[in-house]
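Moving on, here comes chain A:
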Amino acid sequence: MENLNLEIITLITGVILVLIGIWGLLTQKNLIKIVIGFTLFDTGIHIIMVSIGYVKNRTAPIIDQSVNINDVGNSVVDPVPQALVLTAIVIGLGVTALMLTYVLKMYQKRKSLEINNYNDLKW
Partner candidate 1 sequence: MINLIIAIVIGVLILIMAIIAVHHKNIVVGIIAAGVVSLFASILYLLLAAPDVAMTEAAIGSGLSTIIFFYVLNKIKRQNG
Partner candidate 2 sequence: MGNILEIIGAVLVLLGSVFLFLGALGLVRMPDLYNRIQAGTKASTLGTFLTLFGLLLIIPEWWGKLVLLMTFILITNPVSSHVLARAAHYIKIPLTDKTVADLLNKEETTYKVNEEIKNE
């Protein structure tokens, strides 16, 4: 209870979310369920990255009245992981839309959402 910090809680949440996402990716048979597992995996990775950049008792990296302009280095959190996650979320939406379009095309070809019916490349 002594060293239970905010960033530790969110880090553990993110790690378990990643594991749930991988479990969904590997065990589900429905193609849309697989895409849902992928989005959960994405969200988990983003939570891990933001919580690693957090610094205890500091504010957001935006300089306004609450931040002393001469002492910025000791009052804001790390801006670099936030910038990475910001763009990664938008890319994640594009990739999700691409995967769902492929699911739609596969359904139009074979009339099935079961992954077991697509065994063309199985050896």
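Here is the rule we use: a contact is a pair of C-beta atoms (placed from the backbone, for glycine too) under 8 Å apart; a residue touches a chain by one contact, two chains touch by 3 or more; residues count from 1.
Quick note on selection: all candidates are chains of the complex that A comes from, given by their letters.
If you're wondering where the values come from, they're calculated on a predicted model, not measured in any experiment.
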Direct contact with chain A in this complex, candidates 1 or 2: 1
Of all residues in chain A, those that touch candidate 1 in their complex: 4, 6-7, 9-10, 12-13, 16-17, 20-21, 23-24, 28, 30, 32-33, 35-37, 39-40, 43, 46-47, 50-51, 53-54, 58-62, 77, 82, 85-86, 89-90, 92-93, 96-97, 100-101, 103-104, 107-108, 113
